[in-house]
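The full complex has more chains than appear here; those shown keep their coordinates.
Per-chain residue numbering starts at 1, and chain names A and B are given in the order in which the chains are listed.
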Amino acid sequence: MTKIKQNSPVLFFYNNSKKWLMNISKKESFHTHIGVIKHSDAIGKEYGSRLMTNKDKYVYLLEPTMYDYIMKIQHGTQIVYPKDLGYIAARAGIKDGQKILEIGTGSGSLTSFVASIVKPRGHVYTFDVDEKFMKIAEKNISRSGLSKYVTQHNLDLKTSKEIPVTEMDVALIDLGDPWIVIPKVRKMLKGSGAIFAICPTMNQLEKLTMALVENEFTDIESTEHIIRNIEAREGKTRHSFQGIGHTTYLCFARKAFFGKTTAKTTTKAKTTTKAKTTTKAKTTRKKTKT
Amino acid sequence: MTKIKQNSPVLFFYNNSKKWLMNISKKESFHTHIGVIKHSDAIGKEYGSRLMTNKDKYVYLLEPTMYDYIMKIQHGTQIVYPKDLGYIAARAGIKDGQKILEIGTGSGSLTSFVASIVKPRGHVYTFDVDEKFMKIAEKNISRSGLSKYVTQHNLDLKTSKEIPVTEMDVALIDLGDPWIVIPKVRKMLKGSGAIFAICPTMNQLEKLTMALVENEFTDIESTEHIIRNIEAREGKTRHSFQGIGHTTYLCFARKAFFGKTTAKTTTKAKTTTKAKTTTKAKTTRKKTKT
């Protein structure tokens, strides 16, 4: 049973739109629409306990999860939403021990989520060029205690000749023009390694998909993910009137080798195969263009 | 660079509806609509390479991910789909090192997915009563190499008085009548620990939500998740004509303590608080009933 003490992280939870994520510091207290909350009142409580504000409102003392850190990041900067984060992890099969490449650190929400899964034996190598964002991301990643599992690089992979990392299990791309880095990403991925790109527009999906075919990726899949809240109440259950129209589309693919096709199962075929392969490959490409 | 050898797991991938997950065994070969595939042809290749069948079709040799194992499980038994699995992980903040309780092992797809995230330091304790399913689950879990991180119990938590595990970080419930086990699950969860229940019907959401309020849970949220495939092709990008209507709804909540409310921020109030608390709690409950 974990008790809250000085410096413990706490999500002061009133409801999903009114919640505050902080580390306990004895002397602090904060003023909200629902009343004043004194940190010291939380000390010694078990996570899950609640306080009553001086306005008689209950505030729950929750142990912050990755979700809470990500939703906290949300304030101010653009993030990848849990509905999308979750599918990325499930579709790419992200798991403990993997090496992840991220291009476009942004505010570090995707970085943190992925790091929390691949730790302790895995690592996230994330690249960005915006100093300001890199500082924000650094703060967000360390707040969720994951700095040890993330390396931030200030390097423009669109232009640089460097191949700073290789044999990555998964590459995550959050750029306006993801297709530009595909040939480079290919070099950094292991065989049959996965790519996931955050594509807010249909045009990005279209351009990226063509680049993925050109660069010998397979199992290419574009999806969108809609979350609908349901208000479950006795005799009155229905979907929420509020809803989100769109966050982003996602594009997934796996690295293949079109060239390295082996013999057919009959020895005869062997000689003819290679030629066949290349022509085949070409036509496939052409097909995807029309 | 990992080369495929005897016993290596391989996803023979033609497309998303034609794929075969197997461990390589030299002498084997299998017959499909797209031709004959000889395991031996895969040996020595790098993951991501492709073979050509005797019908001139390409088959990619992919390194199986958790996703591939789960979709493989799908054949025959009912599973929790990646779109839902992903949200469960993201919303509950499942991560390396956690202890997970699962009630209703089913075919072991949720079990395997969660185990792949909490390993190596975490563990999944899963309970079921159906011998047949437990065998299927055992096979599926070991196929994905996760047996070490999962303990299967043949115990009916609906009836048994036992509390076999405690201080769980997250509880996953896949039962027709999840509300029955809530008081018991509460005892097994740590403070502010999370619950996720798989609820295919609206009626389940409704009954479960009432049980969660009665049993002092907070941050209660019901959602559904819709995945839509997009066919991104030059000049012809649109959603896929095929779609899935429904898989399941999900219900999330976190364990709280309604009783343990502390003093208001003013000393005066102290004496009156407790009384207030209990009445408050009651009314909250009543409210949720109308």
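The rule we apply is simple: a residue touches a chain if its C-beta (ideal position, glycine included) is under 8 Å from a C-beta of that chain, and two chains touch if they have at least 3 such contacts.
Bear in mind the structure is a predicted one, so any value in this text is a computation, not a measurement.
> How many copies make up the whole complex, given 2 shown?
4
Please note the rule applied: only the chains that are shown with their structure count from here on.
> Nearest 5 degrees is plenty: how much rotation brings the CA atoms of chain A onto those of chain B?
180
> Give, as an integer number of Å, the spacing between the C-alpha centres of chain B and chain A.
Roughly 18 Å, centre to centre.
> Contact residues on chain B for chain A in the complex?
For chain B paired with chain A, touching residues are 1-2, 13, 16, 29, 35-38, 41, 45-54, 56, 58, 60-63, 65-68, 82-83, 85-93, 95-97, 113, 116-121, 167, 190-194, 202-203, 205-206, 208-210, 218-219, 221-235, 237, 249, 251, 254-258, 260-266, 269, 273, 276-277, 280, 288-290.
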